[in-house]
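Taken from a larger complex, these chains appear in their original positions, while the remainder are omitted.
Labels run A, B and C following the written order; every chain starts at residue 1.
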């Protein structure tokens, strides 16, 4: 059984595509909370409001960190997705964290970011362009078969 | 003696400001190669040209990785600077890598990136706005004195 | 499945509140022996009496250490509860031990101890006031849902 953590942007359905494509494979997926509102507000909703936006964000990031840390530490493979929008520094942070822990890293990104991601890609075992390629790798790693 | 690695953007003189400000303190600084051209081309200049830009970048990132890895592993404190321009994913990657290795992390960033950097900041022991604040922290950590 | 170790005072029913509140969540709880008499005397009851009270305590603390060590090492999350009475140095010791092992730390304490616990809180991912908040965090971490 392969444990896979899906890190990165939460605005498109790339996780669903991978999970759907990997049906039938012996894979267990984990991911951050992808409900954007809940993810942003979990800290203050549970632990109490903050006037200062910085501490509002801080409390949420800490609570989300419990899930992220467990997800990455238990993963065999960490897939990190970079999309077209936003800074996505948390995705790059996860990639660095996973890399230092010796996890196998797969990057999913459009070619126009190749230069900006060259240090991240250099730490990865595969750089993919489409969710289907991630599925192909998981199938090959688990079953030794290539796409037809 | 405190060993400090200065990670992040290479277009402004923030490193020089910190090094200058820390004169007289028992600190040893290290950093990536900040000659932009050399940093981009070191792979192909030393190991041979590549037609494909992706592999051109890849070879350079790998060679730079020798220096980065040593710098972070030997550091007590890793300062990561996020500026106004560029994607700076390698900075966030370094922050994640340093965090997973248990290094003390200091972030240097303008307030407008607070929300985008909340997960990175949540892993840090200090979030600073000016190079002088980094110097103040180093002085306090080493000598126990606060800025007047 | 999330493994959670409940460390700290054994005189109120905070553990029962958390376990009850977390019913239906995929959590496995562990904890020290909370029978105060058994916990104090386990060393001499099993290994033989000691005239000197120091060694009486020492033998008990060592035997309890077998359970504590296993509980913390297998935990994803360590919750440490500080109450109003007693020194509770073992709770703070567990927090330090868990922190050095990279465990996600949740502190449960009344606000009047904020200043005295500031170093402990600084190592935590969440500081809670009520057992129900711990449950809310566990539910959010596992299922991504916030309290209504």
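By definition in this document, a residue touches a chain if its C-beta (ideal position, glycine included) is under 8 Å from a C-beta of that chain, and two chains touch if they have at least 3 such contacts.
Just so it is clear, the structure is predicted and the values come from calculations on it, not from any experiment.
*Asks:* Assuming the complex is a homo-oligomer with 3 chains given explicitly, what is its full copy count?
*Replies:* For the whole complex in this structure, the answer is 8 copies.
Keep this in mind: only the chains that are shown with their structure count from here on.
*Asks:* Given that chain A and chain C are copies and touch, would you call their interface same or different according to whether over half of its residue numbers are shared?
*Replies:* Different residues, largely: of all residue numbers at this interface, under half are found in both copies.
*Asks:* If I average the CA coordinates per chain, which chain comes out farthest from chain C?
*Replies:* Result for the farthest chain: B.
*Asks:* Rounded to the nearest whole Å, what is the centre-to-centre distance of chain B and chain C, using the mean of the C-alpha atoms as each centre?
*Replies:* 37
*Asks:* Taking the mean of the CA coordinates per chain, how far is chain A from chain B in Å?
*Replies:* Going by mean C-alpha positions, chain A sits 23 Å from chain B.
*Asks:* Using Cα averages as centroids, what's the distance between chain A and chain C in whole Å?
*Replies:* From the centre of chain A to the centre of chain C is 31 Å.
*Asks:* Do you know which chain A residues sit against two or more other chains?
*Replies:* Residues 62, 65.
*Asks:* Would you mind writing out the residues of chain B in touch with chain A in their complex?
*Replies:* Contacts found on chain B: 53-54, 57-58, 60-62, 64-65, 68, 82, 86-101, 113-123.
*Asks:* For chain C, which residues are in contact with chain A within the complex?
*Replies:* 2, 76-77, 102, 104, 106, 124-129, 133, 136-137, 140-141, 144-147
*Asks:* Of all residues in chain A, which touch chain C in the complex?
*Replies:* On the chain A side, the touching residues are 33-35, 38, 41-43, 45-48, 59, 62-63, 65-67, 69-70.
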